[in-house]
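Sharing a structure here in structure tokens format.
Left out: one protein chain. Kept in place: all the others.
Up next is chain A:
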């Protein structure tokens, strides 16, 4: 007799999906995810080796035709379907299993946080006076400096021995470095603290981690510009050399840099956008995030190159000074008779009068260009070159602390996106029972990741991180992004998608997006993928090892990966890609078994508007 009273339809089903507190949090999270360590230590390097200012041309072309369209696609997809990466892909078509990007997010989270562990280790060591990487330790009987340190530099020694305790070969695993394990635990604890409730907690943390690096970059900019030699570095960086544009490698590097810099195809952006209200201008968001990311890269390269110019100039002056001292001592000339300015005239005079004596001194030729040419990217830039430059600055502790906190926040805000890409799909798949709190799921994710990442704290850990960086975080992303675009444009159908975007943004989709989504971006992705794979295949997979017993020490030794390591590389690259055809086959088989007449038509896909129809908007 009693009706089903619970079906009181005065309010439609309340959507308990978490939401951003405000639009600014969402934009800041996307920017924080995109702006990461690569903006600081990869873009300036690329600018430098590819003809300075001229590199900006292929970079901006790639931004406009590849970066912004793909970014817009991902944000629109997440916002429309309101699901994480796995759910979104499943909604488009079950044949496009979305596990690929979820897997890439996990792999990248593992090794990215280990890089943050190194940053944290340097950070907590920056509180000492003098900085531990500025002096060589003494050897056992206190007669001289430690040999390994003496032959290379104190900075190299601190990085390779005191931090990594690196083994000479990837096959030698070495032991666990307990100090790195402690720092790794602290890093994962910080990540857990910030992502404990999903976007409710990262949304608060992002205010600090996304804005703080800009403050520090500004401080470094002001400091960097006042250093001697800064202008040389900047001129060297930005002098355009248009000839480099003829080299196709430059265009490939620009395209890959934009692609990886915007953190596309990780699933993190889809997750972020899925927490948006459905009627949100995703087009403007995409353009904003992409432009801010590129501007940040440019902005970061100025202090980086001021400091590098300063370092090169100081090294040049040191070289000159050493030569001057040798000459003065040999010829017993009074002090300060030869200065840096009249060095060349003195050298020519002495060479003509006493050539044998000069030859006997074995003076090194000091060339400023040569010092400026020593370009490094990646961890070498941050932990070797920059730390060396920091020692030369007055008040080095403060600069070191600022620099490493900045790197830490840059990396942490990118970690939020990675973890979100892992967390949101798991939350939707309801791995844990509904009554279990979200804190438990994020805790489990962080704990398991910490345990797996322990293998990066072994002696050979940094070689493995290079492998993960080169193979797991490069090719699979290109493949996944390609399938993403193809899936949305040709399976979900561009017409339906453009209607959805129109419904969300409130204006018609412009022709630019139609053309780029349909043709230009997939084509570019295909070309980049082919070129990338071809280039990787050309040289056998090798790495450089730090081996104190090598004859050419302190140069690093070139070694080839052993076969079992090469197999792992292939596995890392192939596994996320292979998910797409595997899941497609699985569903095809299921379909064949279920229905009598197998049809290749994918099941009816609910469009954006239908997915949002039972969600009432307070302001419509």
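FYI, a residue touches a chain if its C-beta (ideal position, glycine included) is under 8 Å from a C-beta of that chain, and two chains touch if they have at least 3 such contacts; residues count from 1.
The rule is simple: contacts and distances are computed from a predicted model.
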Task: Chain left out of the displayed complex - its UniProt protein name, from "ER membrane protein complex subunit 2", "Translation initiation factor eIF2B subunit beta", "SRPRA protein" or "Collectrin, amino acid transport regulator" - done: "Collectrin, amino acid transport regulator"
TODO: Among A:86, A:190, A:427 or A:525, single out the residue that touches the unshown chain.
DONE: A:190
TODO: Sort through A:138, A:171, A:429 or A:515 and give me the one touching the missing partner chain.
DONE: A:138
TODO: Spell out, residue by residue, where the missing chain touches chain A.
DONE: 2-3, 5, 8, 121, 124-125, 127-128, 135, 137-138, 142-145, 179, 182-183, 185-186, 189-190, 192-193, 196-197, 201, 328-329, 332-336, 437, 439
